[in-house]
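Of the protein chains in this complex, one is absent; all others appear in place.
Residue numbering begins at 1 within each chain, and the chains themselves are lettered A and B in the order written.
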Amino acid sequence: MDDPAPWWGALVLPAALLLAAVAAAGFGAVLTGAAEQGPGGGARAVGGRALAPLREGLRLLGRPPRRTTAADRLLGRLGVALVPVAAVLAAAVLPWGTRPLADPGVGIVWFNAMEALAWAAVWLAGWAPNSALSLIGGYRFLAQGLAYELPHMLAVTTAGLGAGSLRVSEVVDAQRGLWFAVWMPAAFAVYLLSALAMAFWGPFDHPLGQDLAGGAAVELAGVDRLVFLGGRWLLLVVTAGFAVPLFLGGGHGPLLPDGLWTSLKTAAVLALLLVARRALPTLRMDRYLEPAWTVLVPLALLQALVVAVVVLN
Amino acid sequence: MSLEAFAVLAAALFGVGLHGALGQRSVVMLMMGLELMLGGVVVGAAAVRHYLTPDVAEGQVLVLLVVTAMAVEMAVGFAVVTALFRARDVDTTDLAAELRR
Partner (left out) sequence: MPVLDEVLFVVLALLAVGGAVMVFRFDSMARATYALLTALLCVGGEVLLLGLDYLGVVIVLMMTIEMALMAVFMVMYMMNPAGLVPMSMVHNPRLALAVAGTVFAALTVGAVLAPWPVGRARQPVDPTRELGRALMGPQMLTMMTLGMALFATIVVSVVLATPRGRYQRFGDDLRSRPADDPLPAGTRR
């Protein structure tokens, strides 16, 4: 850690993430609105749609929490709170410009470990209310985790392999010339898929599916619901943001300053994921599990092999 | 912090785990005990490496070995429990006594 970030970074980070999450949710709402009610209505209507998630969040703040019989309140609170906490902890190694807030030598593994907390979080939130639908949602996320985690780890490791380091800033520096996305396209594609799956969002929102009346979140109301669903947006922003240092060259770019490049690239990845959500139907996990193991894992392994051979030369 | 302190922590985790492994009837609870015992071994091995032989990389290899053992123990353990349960409807160690023969 040669260039430590200032202490106030720890305060700015959650706030900035929150801002990005609100913006992403707003953009998502505009896309949804345009798809459901047709585009249009001028700037005013679009603005109204963009502010809808914020309004919904404020409305949830005023709602009382829901109590269910024989619920496990302790584990429920833990599960709900763990979603945003995992997102913020993972974001600690997310670089703005070229330097992250904390730049440990094992940054990539740290990111992966913090993301894995989502496994525990969703299952706990599903288990705690003592409700069948939410428990099924929790189990679905574990199945989803088994499908996405292994290709995801291999993809992330491939980026580390290409840079010869697990330190995030060194991975960014290794892409000064050529972005990893260019010569590791398979790893990049796998990473984008697992980013969606990790935030259990878009085509991977089966754990919170409509067929379960909301799945793991069905019994959450009021502040609990806000924290859980808001935390999911944070997770999405963080996973999208981490694609930038891993595969898109971090803050490197011509003319503009590093921080601006990072923001631009993050926004582009987020926009891609948000549009993908509109284009793809929800994937059932039994449909995804087998291709994940028979196609994505060998693909990611091959990609790692190619990168290893290139690096050795 | 000293080697002794870490060793006592390792002993405590090992002891609690042993208590569970010996005293629990359910096979899955027994496995939790085993996990705790291995956790104690991890702390012990890491502490000995740190205080006595920090320059020898084999200390880390040992820790990695124990962590792998934890994962393997879990996977095979649950597979055996599942097979046992399918075959005889058994989920406690007392009922699975024929595994001894």
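Here, a residue touches a chain if its C-beta (ideal position, glycine included) is under 8 Å from a C-beta of that chain, and two chains touch if they have at least 3 such contacts.
Computed from a prediction, not measured in an experiment: that's the story for all the values here.
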_From the list A:18, A:31 or A:75, pick the residue that touches the absent chain._
A:75
*Spell out, residue by residue, where the missing chain touches chain B.*
1, 3-20, 22-29, 32-33, 35-36, 39, 42-43, 46-47, 49-58, 60-61, 63-65, 67-68, 70-72, 74-76, 78-83, 85-86, 91-94
*For chain A, which residues reach the chain that was dropped from this view?*
70, 72, 74-75, 78, 104-106, 109-110, 112-113, 116-117, 119-120, 123-124, 127-128, 130, 139, 142, 145-146, 149, 166, 286-291, 294-295
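Simple rule for what comes next: only the chains that are shown with their structure count from here on.
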*asked:* What's the distance between the Cα centroids of chain A and chain B, rounded to whole Å?
replied: 33
